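All protein chains but one are shown in place.
After this line comes chain A, so read on.
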Amino acid sequence: MTTFLGMPALPAYGSGNLFAGETFPAAAHRELGNAQLRANLGHATHTIRDKRQAVVSELPDWEQLRDAGSAIKESVMATLPELLEEFEKNFTARGGVIHWARDAREANDIVAELVRETGETEVVKVKSMATQEIGLNEYLEEQGIQAFETDLAELIVQLDHDKPSHILVPAIHKNRTEIRDIFLREMPDADPALTDDPPVLAMAAREHLRRKFLTAKVAVSGANFAIADSGTLAVVESEGNGRMCLTLPETLITVMGIEKLLPTWQDLEVFMQLLPRSSTGERMNPYTSLWTGVMEGDGPQNVHLVLLDNGRSAALADGMGRSALHCIRCSACMNVCPVYERTGGHAYGSTYPGPIGAILSPLLTGIQAEENSSLPYASSLCGACYDACPVKINIPDILVHLRSVDVDSKRGTKKLPSQMDVGMKAASWALSSGKRLGLVEKGLPLGRLAAGPDRKITRLPGIAGGWTQSRDIPAPPAQSFRDWWAKEHRDAGSPGQPDPGHSHEPSRDDKEAQQ
């Protein structure tokens, strides 16, 4: 007998570390006050930006590679259910075990249970965005399991009980003196004479971690790619800590978002050119590990994969926002973003900061979750992110789309319309007719009067006060262009109502009217 349990409620949004707990402007205000942070970030983002530009410029087919990356991801999203089943079949056939997780809680439970089955209470970790997203380390700790981050920057952040502020360079907000202090305070085996020389710090971390690698029985990783036609997983990294975690322990548990699939090995070729250049600004990353199920007597003998939805199906259901799932977590968008450069990653609240975070977080959680509706406004729409994105995600268009989702979600729900609502409605009325705009412009001399003898407006009320907090407004002209044009053409058209098709006489001297 079968029982119909009904369809799951859609959309099923994500949970975990995906939320802005306060509005972006409030968080940004605080972060902007940290001069050290701004200096660190400005230096770091500009360095990576320049490195990326150099290695991207040397490829004559960079634009074609971006097109190919975008096209492959688009086809993956269009056939995701089929690809997931194909991957599951191949991964299982080669000895791996697949687990499906709807959200952060399910994924955390699955991982904790798998660790418990091994009888271990410690795991080593490869840097992974998916496990940051679901808050795995904190959950495991609650369950009496200790997770050790092995990526250097991730280790620094973990030792400091802090949160990453960048997806590739999690400790971008810390300088080397701060790092030395963290090591001395939190690393039991640290040499008290430790200096802040980067190689010395790296060696201290290396010694600390080596002991963990050699004793750990369980590793937890994320994955950059999963190849459907062979059931292969891939991790791309720089330090070799990943290779250690992926090969030495007996049990390997990988947590991966369902959007990471690629149809074939051939598709990987495109992404192995796009990713290192876009992320670390290198032609090729130092370590690429690929594993296909279990190999007897070689590497982990218990291989698990947790396939994580956590709002990805909801994002996929948004036709305009869907391509945010093309993201390969390279971080090029945040490195070129003028907003991220000044606020840093913590201002975004979520695991995913910067331009991609400003679209991905609200897509995964729904626009109404906590303060995530403030994230799509955290951009001047300058478009630098779109130009830098290796898979051509049109981030500015999606930001604008999510702003309209936000505005529409609030229509009719408020007792009183906001200043912005009222302003936009009035502007829509005035700006949807030449005649009405002309009428409004008759008031320009009033603004001129308000500007006073120094001919500038220095203080405005309400939301417009945001403008005058750091900028003046020039005194408006005595006459609009429209008005001037109409008077110039009075002979030909009716007064004040210029003939739409009438041309300006080139011979006419308009010098007088300009004064």
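Definition applied: contacts are C-beta pairs under 8 Å (C-beta built on N, C-alpha and C of every residue); 3 or more make two chains touch, one makes a residue touch a chain; residues count from 1.
Rule of thumb we're sticking to: contacts and distances are computed from a predicted model.
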item	value
UniProt protein name of the chain not shown, from "Cytochrome c-type biogenesis protein CcmE", "ABC transporter", "L-lactate dehydrogenase complex protein LldE" or "Spermidine/putrescine transport system permease protein PotB"	"L-lactate dehydrogenase complex protein LldE"
Sole residue of A:F87, A:F183, A:F213 or A:Y386 that reaches the chain not shown, by the stated touch rule	A:Y386
Absent-chain contact - pick from A:K89, A:R471 or A:R490	A:R471
Chain not shown, touching residues in chain A	24-25, 28-29, 32, 38, 338-339, 342-343, 376-384, 386-387, 400, 402-408, 420, 424-425, 427-428, 430-437, 440-441, 444, 451, 454-456, 458, 463-467, 469-482, 484-486, 497-504, 506, 510-511, 514-515
